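Left out: one protein chain. Kept in place: all the others.
Each chain carries a letter (A and B) given by its place in the written order, and its residues are counted from 1.
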Amino acid sequence: MRRLAVTFVLFSLMVISTTSCTGVRQINQLAIVAAVGLDLGEKPGTIRLSAQIIRPADARGQTGAPSGGTGQPIYSVSAEGKTIFEAIRNLGRFTSRRVYWAHNFLIVMHEDYARKGINDMVDFFTRNHELRMSTWVAVTPNRPDEVIATITGLEVVPGEAVDRLFSNNHIVGQAPASNMMNLEETHLNATTQSLLARLQLVPRGISNKKPEEHGSIKQVELAGSAAFHDDKMVGWLTTKETRGVLFFLERLDNGIEVVSCPEGDEKISLEFHNARLKVEPFYRQSKPQFNITLKTDADIVESGCNSTLTGKKHEITQKLEQQLKQRVESAVDKAKQYHTDILKLGEIFHNKYPQEWRTLGPRWDTIFSELEPTIQVKASIKSTVVKVMGTKVK
Amino acid sequence: MLPPLPAGIARIIAVIIAVSLPGYTNSGGEIGVMTGVAADTRQIAEENAKIAAEVQEMLKQPLKQMLKDNRADIDHIMGSSVDFQKRDFMLCGSADRPGICCYVDGLVDTVIVESILKALIVFGGELHHEPDKLPSAEDIRARLMINASVKPCLKLGEGITAVMSGDTLVLIEGFDEGILVSTKGWKDRGVEEPASENNVRGPRDGFSESIRTNTAHVRRRIRDPQLRIDGMVIGTRSKTDINIAYIADLVKIGLVDEVKQRLGRIKIDAILESGYVEEMIEDAPFSPFNTIQSTERPDKVASALLEGRVAIFIDNTPVVLVVPSFFWQFIQAPDDYYHRYWVGTFFRFVRYCAFMISLVLPSIYVMLVSFHHEMIPTSLALTIASGREVVPFPVLLEALLMEFAFELMREAGLRMPKPIGQAVSIVGSLIIGQAAVQAGLVSPFMVIVVAITGISSFAIPSYSSSLALRIFRFPLLIASGLFGLLGFATVFFALLLHALSIRSFGESYLAPASPFSRTAQRDMVLRLPMWMMDYRPEFAQDSVRSGEHLMPEPDKGNGNGKGNGKDGSQ
Partner (left out) sequence: MTNKIYISQGMLVAMIVNIIYVKAIGVTQGTLARAVGQDMWIATLLGILQGAVMIYATYLVVRAMPERDFIGIGEALLGRWFGILIALIFIVFFIAAFGPVMITFVYHLKDYFLPEAPLWMFIVAALLVGSLGCFYGLEVMGRIALVGMAFIFMLNLLITIGSTHEFDIRNLLPVFESGVKRTAAASLHYDADCALAIMLAALVLPIVKDVGKKGSRAAVMGIVVSGISVIMWAILESAVLSADVTSQYTVSCMKLARNAHIGDFLQRYEMIMIALYSLSALFQVMFCIYGTAEGAARLFGLKNNKWTIIPSSIVLGFFGYWVIEDHFRAIDYLEHYWPFIAVPIAFGMPLLMLGLSIMVGKKPDVSAAASK
């Protein structure tokens, strides 16, 4: 027994001495990537991958012993390759540390890349065990390497800035919060198509040193979305259409709509909340039908009207309903125009009519673009927030 | 001059010479000094052994009638120890009945010895006793002596042992028995606060080195006649008193016999501390876990006895052993019970956290930073990475270095004389905390991790089991530094398996968590109110501890705010 124990100990010592530290990578030997850009390479058939790497010493200030810094919190590089994996390996030629993807906040694809197909992207970023599934995914009409390298005023690391943009997205509600998790799900689903957020650079930043040259600094903006069919991008959706789509994806339950006053051209801002969109599928004359109902509550949060709003509630409600209906309609129209079911209508139909789906399913794209859903909006204004009804009663 | 011989042969020759020439002693001479010494010591040892055998033989003999013989025997046995005193006297002042009073100076209270002498010499005369009218030792004991504890002694060995433990042996010409008077009275440390187990609320008295004082502490707390204290002597030379305390109608059935049997197995020359006994009777001798609780607090011992456990008192040490003991007890403190239960439960929760932290925190940190970076929240990862930017060591080495430095500081602070101990902590915290970070040797994060780990390990009330945790921390740390999650999980669960397999005097070490006992949960992680803890542990004979409906329910009927029962009676 004792000899056995000794053998065990010796054996385990041997194990330790031969295999110790396999896969050990100290955290300070890693190049932590905060954002990735994907673009088509210069040579045809190649991919250009750009990565925004955090330099911890400068991104975090002095936490330990003095470690020299250039003052730049990020280090952006790009490399090309025939596949994403090859491009990443090529990054290793000039990054002195191992490129590490686990803390990636954002994947930005260029429009052209997205139009050629994103199969490889989805596969790569879900196959790697390091990567987190909450990474945001977006499409941009600008150069992706420029988008990821643009430093915003508030955050030290640009990737983090976009991360915050996405997490506060629900306030604006004009782009889908598309992350890897959702993308993978919709990408693998045969009927539902993917919808990714749109990032673009806009000259909106105001230089502190030269405020007179307003808008001289480019900033990253999150607005609109890109619709996909299977793995290929088919077109853009404007912010307004995107809002319509978001109702379908159950990702938007509040937002701001601006309608004009009952009298005059002044505007009223309405904040709607508890928005619930209900889709009811029917099957009549071997054709699928959908009833779409949007129910929402709303508050008046700003009123520039010249007259009091007392007694005008009904009118305002109707205007809001009209506007929301238009949003939903425009979303449906755009989806139909692109022949892509980003609204998850197919899935809803499938769930209710599994038998009928067997025949309809394969032709869903064509059926979808011929759908004429009926859209109803029911809004009710519940409060005028703090004030009684209107301001500035003359 | 003989030619130099190989050492082995030289020694053999020396032995032969030494044996063949009895008179040959330490002359050195031609033969090498070393071999001469070897031969000498050997011879001396043989002689000593012979004398010791003679003494052993003598000790077994009964006392003789002639004082002269007894005195010669005692001289032979005791040799010329200066602290051994033989005081001559004449019984009732008459010259034909001489006697001696044997005692060890320093162990006895001289006032009591004087009272013996007074009784023997003076009282006899005052009461007009003639020595001849006191024909036996029994008569002397009954009619002359005024001391509280007096008993006859027939054997020489018995008498000597008693003298060695502070009694006085009175031998008188013509009696073949002696009189043993209890005269114990040595300098005692007195009752002080226990050094290693402090508390805020609760009794401050701690055990001291005297076994009788210690048992008295417990006896004062439990006045139940069922509280039994059985005696035992262990140690062929030290002859240390061991007392086994238990409450006869509560103690787990068979436990006392088991304890006695295990204690009886011990064959050792001396017991200098309870640690000797602990290592000889524990269940898991190879395990770093301590399966026997040791405490300096009488209240802890009393509560253990009331739970049906057994306490082992050992003379000359303030540390008392309690069996069986459970792992969770080491995380519980008496304060839990003395403060109100909300506070007690909260403290306990804090301590369980401390236990987990002190066991796994460095391992988890090392594992995360060297293997599983993706698990660290991004902002935290950046902070850690920026702190480690200039650190030259791998994390595992850094952790080991810091842990070692910490252990060093702890040990130095403990061994240093108290006034200097402060200096150690100042130097340690300044050098290791501040300068090492500034020098870029360690990352600030590691300092925090090690410091929190250290503080946590101090928060565990039982010092000895926090040592066990400290030992376990290192394999865990090394395994997770070398193999990441695999190493951590493997070692942690091997540890868990080991802990689950241990028993302490027949009880599972991790009870009542495993095997799970529902009633005992009232006093494990939680400390439920006193009025809800109405059961003893399951192994106790009588498990019901308190009456029912003990929750205080002041009379709410009066409704005037001050109307409880007490007010109403006034």
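As a convention for this text, a contact is a pair of C-beta atoms (placed from the backbone, for glycine too) under 8 Å apart; a residue touches a chain by one contact, two chains touch by 3 or more.
As the structure is a computational prediction, the values presented were derived from the model and not from experiment.
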item: Neighbouring displayed chains - absent chain, whole complex; value: A, B
item: Residue of B:Val200, B:Leu497 or B:Met551 in touch with the missing chain, whole complex considered; value: B:Leu497
item: Of A:Leu188, A:Val202, A:Val258 or A:Val385, the one touching the omitted chain in the full complex; value: A:Leu188
item: Option from B:Pro377, B:Pro417 or B:Gly547 whose C-beta touches the chain left out; value: B:Pro377
item: Where the missing chain touches chain A, by residue; value: 4, 8, 12, 15, 19, 22-23, 126, 129, 132-134, 167, 181, 184-185, 188-190, 344, 347-348, 350-352, 354
item: Residues from chain B at the interface with the omitted partner, ascending; value: 368, 371-372, 374-375, 377-379, 483-490, 492-494, 496-498, 500-501, 508, 510, 514-516
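The rule is short, and it goes like this: only the chains that are shown with their structure count from here on.
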item: Interface residues, chain A side, partner chain B - complex; value: 16, 19-28, 30, 32, 54, 56-57, 59-61, 63-67, 100, 102-103, 105, 130-132, 157, 160
item: Residue ranges of chain B in contact with chain A within the complex; value: 369-371, 373-374, 376, 378, 381-391, 394-396, 437-440, 443-444, 481-484
